[in-house]
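Please find one structure pasted underneath; my questions will follow.
One protein chain is absent from this view; the other protein chains keep their places.
Chain IDs A and B follow the sequence of writing; residue 1 opens each chain.
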Amino acid sequence: MSKTNLTRRGVLKTGAVAGAGLALPTYLSAASHSGFTNAPTGSTVTLGFNVPQTGPYADEGADELRAFELAVEHLNGGGDGGMLNTFSSKALQGNGIMGKEVKYVTGDTQTKSDAARASAKSMIEKDGAIMISGGSSSGVAVAVQGLCQEAGIIFMAGLTHSNDTTGKDKKANGFRHFFNAYMSGAALAPVLQKLYGSERRAYHLTADYTWGWTQQESIAAATEAMGWQTVNNVLTPLAQTDFSSYIAPVLNSGADVLVLNHYGGNMVNSLTAAVQFGLRDKQVNGKNFEIVVPLYSELMAKGAGANIKGILGSTNWSWTLQDEGTKAFVKSFGTKYGFPPSNAAQTCYAQTILYADAVARAGSFNPCAVVEALEDFEFDGLGNGKTFYRGADHQCFKDVLVMRGKENPANEYDLLEIVEVTPRGQVEYAPDHPMFAGGALGACNPGA
Amino acid sequence: MLGLTKKDATLLLVVAVLALCAPFILNPFPEGSAMAQFNAGYPDLMQRFVIFGIFAIGFNILFGLTGYLSFGHAAFLGVGSYSAVWMFKLLSMNVIPAIMLSVIVSGLFALLIGFVSLRRSGIYFSILTLAFAQMSFNLAYSVLTPITNGETGLQLTLQDPRVLGQSVSETGGIPVTSLFGIELRSTYQMDLGAWLFQFNVGYYLCAVMLLLAFYLAIRIFRSPFGMMLRAIKSNQHRVNYTGLNPRPYTLAAFVISGMYAGLAGGLMASMDPLAGAERMQWTASGEVVLMTILGGAGTLIGPVLGAGFIKYFENIFSKINDNVLHGWFSLLPDGLENLIVGVLHPFIGKGWHLTLGILFMLVVIFLPGGLVEGGQRIARLFRRGKADQTDTTTKPAE
Partner (left out) sequence: MDAIILQILNGLDKGSAYALIALGLTLIFGTLGVVNFAHGALFMIGSFCAVTLSKILNLSFETIDPTRTDFLGNPAKIKTPYIESWFGPETGAAIIDWAVPLSILFSIPIMISIGFIMERGLIKHFYKRPHADQILVTFGLAIVLQEVIKYFYGANPIPTPAPDAFRGSFDFGALLGIDPNVIIYPYWRLVYFAFSAVIIGGVFAFLQFTTFGMVVRAGMADRETVGLLGINIDKRFTIMFGLAAAVAGLAGVMYAPINSPNYHMGMDFLVLSFVVVVVGGMGSLPGAVLAGFMLGILESFSSMNEIKSLFPGIDQIIIYLVAIIILLTRPRGLMGRKGVMED
């Protein structure tokens, strides 16, 4: 408190000097002189990592945070360099970003759009973050992306799977490396047809919020295109913990496939209930009853335990891939933390590297320069093969993995096996595809 | 002054000084120092302090005066936010019509829910309000998505009509909220040596609203209406026996506090034009209950203190990570540094809930009257100290 008094006295004494300091109106935070928000002035640059640290996705957030820390370490030249060594662009030299040491701040999204925005705002206003990344749900990603657009900084989305993030809610300052619901459908459908035939009747259980709807729409469209019927689509409340009353009617509906458009705790509970009801041991229409979980995550697979055995789904990436980028990343992550990274961790790591690389290539931290450097950028060596950051909607296009719960895991991390690596060409779509229509990137905003 | 007693006027003056000088008071540590982590003087958090202060003052008018414990007050805040954002989408980016609409809509919503819920008292009333709020939350998250945009929250887009404003700003972005042309997000920065102070237009709008809300609350507390509400709290039967019907009074208090919540919601949307459904969840309603009890229910200043306390922990403690800790203690020998970081680790960053839970318990166990009682005890200690002093100085004179 004494310091405060001192300051206030200081204000009065140095009235004229202070008056000069007061004269500059600026938006949001420091260093308006460079023409964009939070331009780094000293020898460091600050990135903001906004992940769920409390609530049901806290473990996923913790894994994302580990990946961010590793990425910062590698950018600053520490550790073994990880995917920097395999990345096709060689603009990064391990001396931070453009010679500035990378610092980071962390925050808690609580998986709520409000809290996530509050946390992101404090990173922008208080800590002077120039880029924000992370998150574990589409609602949060869309909300924070909107904020970053208004504030004039770059948002590199973490785990967000809804079509809307790069569809109707896309923003010029926001970029998504993770895949989306449409790609899940496009990758899963051919495998489902191959394994389960084209004469199937699907029953959808869908989490009753925007992500669930876009996924259901995408999967239904993709499976119907190859001849499946959609018997029913039942919306389940987000807060539901016991799915028995939604699972019980499935067997009598004439369906022979159950699609669970659930994520996280919802997915663990609905899958557990479906297996308890013995759905997978039943024969319907003369076929084995099957369950599909279109979006898999390693952590949730762990939560569902033995129930995931033999169940198909899709992921953005898997540590079991054998390309050089993946091997390098798994090695440095595994050596540092003692277990393999999740696909949420990989997307966060890749996003951080991609941002740093774009700054280095553009030669500027100005968001508009970064946007330009990232748009239509083609690269390789970050774990998903050849990847393309499309300029029209800021969505990454790369191979998508179709995964299956492993019958005989060799160890506690070895839960999912790759069934097929769906090539990029098969999951691409036009930027004005109806599932992604209705939004506009707008102009990039460098802030003030 | 302003129809207040001297004591109340002093209180209002103190609050006014605190609110207007908050950018200084909340930023006691120089930029770049290790303690700067504890600075709270940035616009977003200051706005939150004030907005939740208004919310809690309003809640206290109901709970502190009548004793009716509403467990669904967040619904009014949420409804207020949605109305304000819709105003931005349809009418203009000026915050005045938006805030007015949010107060009116919340007031009407409170009238409806209050009319039904106030038929019961005690815990039955609490559960009724909880049920209404949870219904609003669940529906807003799912079925009402066309109105609320569900999970993501209601946002502005480039396609909004904004009949009195513009859909797209000159730079091609979404226009920002303003007060008759003054952008709320504009911030004056003052660099004073190592210190950086931020004066934000939006914050000062909130602060002025807080002072008005606080003044109104004092007037209500001191009015015959306030006395009536206290009478209802202490013994409703006796009020009944004197031939007075308490219902209109409690309903009025309920609607007033609902309008306060609406004001808070409208301000929140004005500062950051997004309205999330989580604002209406029971945890949000529970939060305002905790703020009020923690600060001191029934006191004027208590709820504001409680609001500041909880928001401070949510925003400051959740951002401290191990890296920051290592930075603080880097001067110590390695072993000791790791030990201290290890001990503190569970309480910071992702453990901020734990710290908050422990503090709730400590405050309620040792300070039954909330933070206000803590303040009073300290004040009494000082006064006693002073009294003792005068005693010792006067005695020899005798």
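The criterion applied here is as follows: contacts are C-beta pairs under 8 Å (C-beta built on N, C-alpha and C of every residue); 3 or more make two chains touch, one makes a residue touch a chain.
Keep in mind the model is a prediction, meaning the values are calculated, not measured.
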item: Selected residue (touches chain absent from view) among A:P40, A:G55 or A:G128; value: A:G55
item: Touching residue (missing chain; options B:A36, B:M100, B:A131 or B:L158); value: B:A131
item: Hidden-chain contact residue, picked from the options A:S184, A:N269, A:N316 or A:Q346; value: A:N269
item: Residue in contact with the excluded chain [from A:V105, A:L299, A:L312 or A:V370]; value: A:L299
item: Candidate in contact with the missing chain, chosen from A:E378, A:D414 or A:D432; value: A:D414
item: Missing-partner contacts on subunit A, residue numbers; value: 55-60, 208, 232, 234-237, 239, 241-242, 244-246, 248-249, 251-252, 265, 268-269, 272-273, 276-278, 281-282, 284, 299-300, 302-307, 319, 330-331, 334-335, 340, 410-411, 413-414
item: Residue numbers in subunit B that touch the chain omitted from display; value: 63, 67, 69, 116, 119-124, 127-128, 130-132, 134-135, 138-139, 141-143, 236, 282, 286, 289-290, 293-294, 297, 346, 351, 353-354, 356-361, 363-365, 368
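One rule holds in what follows: only the chains that are shown with their structure count from here on.
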item: For subunit A paired with subunit B, centre-to-centre distance based on mean C-alpha positions, whole Å; value: 32
item: In the complex, subunit A residues that touch subunit B; value: 1, 3-4, 7-8, 10-11, 14, 18, 21-22, 24-30, 53-54, 58, 61-62, 69, 104-108, 112-115, 117-119, 121-122, 125-126, 137-139, 142-143, 146-147, 149-150, 164, 169, 208-211, 235, 237-239, 439-440, 442-443, 445
item: List of subunit B residues in touch with subunit A within their complex; value: 21, 24-25, 28-29, 39, 42-45, 48, 138, 141-143, 145, 149-153, 155-159, 168, 171-174, 176, 183, 185-193, 195-196, 198, 272, 274, 276, 278-279, 314-315, 318-319, 321, 323, 349-350, 352-353
